[in-house]
Each structure stands twice: as structure tokens, then as C-alpha cells.
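Provided herewith is a single structure, encoded as C-alpha cells, for subsequent inquiry.
The complex is shown incomplete by one protein chain, all other protein chains being positioned as in the whole.
So, subunit A:
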Amino acid sequence: MSYVIEGKTGSWEIVVGLEVHAQVVSKSKLFSGASTTFGAEPNSQVSLIDAAFPGMLPVINKECVVQAVRTGLGLNARINLESRFDRKNYFYADLPQGYQISQFAHPIVGEGTIEIELSSGETRKIGITRLHMEQDAGKLIHDQDPTKSMVDLNRAGVALMEIVSEPDIREPEEAGAYLRKLRQILRYLGTCDGNMEEGSMRADVNVSVRKAGEPFRTRCEIKNVNSIRFVMQAIEVEAARQVEIWENGGEVDQETRLFDAARGETRTMRSKEDAHDYRYFPDPDLLPLVIEQGWVDALKAALPELPDAKRTRFQSDYGIPFYDAGVLVAEQSVADFYETIAKGRDGKLAVSWVTGDLFAALNRTGKTIETSPVSAEALGKMLDLIADGTINGKIAKEVFEDMVETGEGPDAIVEKKGLRQVTDTGVIDAAIDAVMAKNADKVTEYRSGKDKLFGFFVGQVMKETKGKANPALVNDALKAKLDG
């Protein structure tokens, strides 16, 4: 293992498993028709079912089932044709029913795998234990009144997928890579927007430490960590805390902890003694969820191309390196942008423009690929202008910057600024003659063997033609004249 904690008594490895709560992208909630839009007025998206009024009953939303099954398929996981819903009972003000409807004993998705890539270039497979559907809770707001807490039930009943990994993770970096890869897959599938800041993806982190070859030791669960960076930090500090306890002859207690990012430490939230008894039992309001293999197969056939497959295809279709392909497929929108440009054009040239000039421009202007001032079509057209000799690579940079600034198309800019490449040999010859006349001494030097000066003459001719001369034509004509 590359990541070890060196303690007084030797080396320790860490064992990590992640439980990710991913909010399902769906128009309405898991068991009600209320909308799921983020950021609406408090309690404006609450049905009588979500507020658990007397006599209200849940009815499963098919769209959420579709999303869960698609996610399972995207994780190469087993789809369970029969799954069940259970009630997880506890009291809290954000939980109107007094229970969360979840899938405890019979989840809709079973074992699967995710392949992650580390910065070393090495890849690893992380096992998925299961994926199940459950309801999200509402939200308590504590800063509206000095003595009261307020409840917003907009989120209550929204569908979540809980995706549980095997305890296969051995490094903080692997945890980060796992979360990034999982988020990437969810976003490709369109089953979760993966937005950790808005809470639509949250992670519970299970951490334990052990000496090499030992069985697992007691683990602690760090609840609700809301960024990838914090997950990695939390693992580091929690593992260090546990090593210290073991090495001082103590015993790690199985408990639920919170990560305090500001202080860089984890703290007890609930000890084992205070653990809830959730009194799980099958929800008698819902029948077992039975789906058919044919239906699953149809969903599978309609899945979009996922990042790993796309990366491989980009390599072979566009002849670009593995690394570049990885950069492009990290976000589906970037991959799509690239592919719009690369299709039927020079794939290598396209990748250098996208990951070079375009990314730099987006960075500089604070935009994203979705809000890019230069559309994929426009950038493609610009590459066409290079390919057909209308502009050269140098002028292209100027055209591109103008496109970023004005949002105009490359044709219009070339016309407006008169940037069309000069291919008229008469004009080029005249420019060469003028340069040679102005620099008679250098011509003599060149002709007496100082052929390094060739570059100087090229530069001068380009300057004379305001950069618009076709460089190949300049080269040929210059060589002929100087050597003649």
C-alpha cells in the first residue's frame, strides 16, 4: 500500500467505505406528485403526503425507479427484479411521517463496481455493495427566530439513492477518485446532478485502521461530509486519531462522528449507546416493487455512452492520447463540445484548441463550457478556416480572442478585420523584394553561408504582410529568391 500511517508500533493502513446519498433527478418526489425544484420558497413544494397528513398514502414514482435502475446499470451492478420498501422509524421535526421509507432488507440494486484512476496513472476497482432508494428529510432552519426553529419540507420526500461501497478504499486519494468517478457517472446518466454544495450529493465515510494482514478493526462513521476535499481530509485526521488511540492502548469506539473542517478534526456525534433503534419493518402501505428483465434491458440499451467507453472511443476515433481523452470526458458537456468540433476535422488540433485556448479563455472570463462565449460550431468553423488556408495558425489566435470578446463568428471577424491569408504570390514576391532591398547587408551575410538568418527574413516578410501571408508560400518563395 502506498498510503500508510507510520506509528510508534509500526505501519498502519486505512480501510474506508463510503455511503453516498445522491438526490435523484426527477420531476416529482419519490412517493408524491410534489415538485423537486431546488431553491423554491420554503414549504411551497409540499403535498399532503409529504406533510404526512392523516390517511395519506405513498405511491411509488416510476421516474425515480427508472433513475435508480439506470444508475445501477451504469455501475455495472446487479438489478434486483423484486425489491421492497421498509420504514425506518425515528422522531425528528424534519421527518413528517415519523419514519423514512427506505429499502433495508431488499434494495433495488445489488453488487457492482467502479473503476478509479489515481494520479500515478494506476487504476483500481472499488466494489459497490448496493444501491437503494429512500426519501430525503426536510430541513430545519434555526436562524429565523431567537427561540424557535422553522421547518422547510420542500426537500421532504425527494428521492435519494444511497450508494454503498465495499470497504475497498485504502487511501484518501482513492476516496476522492471514487467520489469523482461516481459523480461523473451519475452526471452522465443524468440521475443526479452531483452538486455537493447544494447537498444533492453527500457522503458518509466509514473509517478504520489496521496493521497489514489483520482483520478489520472497529470503524467510525463520519456523517454528511459535503465536499470531496473534506472527505479526504476527514479520512486523514480520523485515521490518525484512531492510530493514536490504538497505540496508546485504548480502544476505538464504534460511533457516529462529525467532521469539523474549520478545526480539521472529527468529533463524536452519537456514541453506540445513543444509537437509534430504527425499528425497521416492511412498509405495509407499499407492495413489493417488481420490475421485468425486459424493461431493464430496454433501459440498458438506451443508456448514454459512459465516460470509460467514451474515453476509449475518443482515443481511437480522433487519434488523441489517453490523457487528453480523459480530460475531455471528465465532463459530458466538454466531451460533447469537443466531439462537435472534432467530428470530420483534425481531432488533435481540436483537442489542443479546446484544452488550451478555450479552457484558458473560460478561466479568464469566469465562464463554463455551458456558458462559453464561443460555441463548438464557431470554433469548428474556425478550424475549417485554418484547414482551407483562409487563415493561418497565428491569425487564428487573434480571430479566437476576438470571438471570445465579441461572440461573433470567425468568418465575420476575418472579413471585418481583413485577416484573410495572403496567397497571392505576386503580393508575397513584392513583400520579399521590399524586405531584401531594405536588408541588403543581411542578404549578403545569408548568401555567404549564415543560413540561420532565414528565420529573420521569414519574420520580416510576415511583418510586411501583417502576418497574413501563407507561411508555406513565403518559405518557398523566399528560399528561391535568396538562393537565386
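We take it that a residue touches a chain if its C-beta (ideal position, glycine included) is under 8 Å from a C-beta of that chain, and two chains touch if they have at least 3 such contacts; residues count from 1.
Note that in this section contacts and distances are computed from a predicted model.
K.L.:
Tell me the UniProt protein name of the chain this structure doesn't show, selecting from "Sugar ABC transporter substrate-binding protein", "Sarcosine oxidase subunit beta", "Glycerol transport system permease protein" or "Glutamyl-tRNA(Gln) amidotransferase subunit A".
P.N.:
In UniProt, the chain that is not shown appears as "Glutamyl-tRNA(Gln) amidotransferase subunit A".
K.L.:
Which one, A:93, A:261, A:387 or A:430, makes contact with the chain that was left out?
P.N.:
The one listed residue touching the chain not shown is A:93.
K.L.:
May I ask which residue of A:82, A:253 or A:285 touches the chain that does not appear here?
P.N.:
A:285
K.L.:
Determine which one of A:18, A:51, A:164 or A:192 touches the chain that has been left out.
P.N.:
A:51
K.L.:
Given the full complex, what residues of subunit A touch the hidden partner chain?
P.N.:
Residues of subunit A in touch with the missing chain: 48, 51-60, 87, 89, 91-93, 96-99, 149, 151, 277, 279-281, 284-287.
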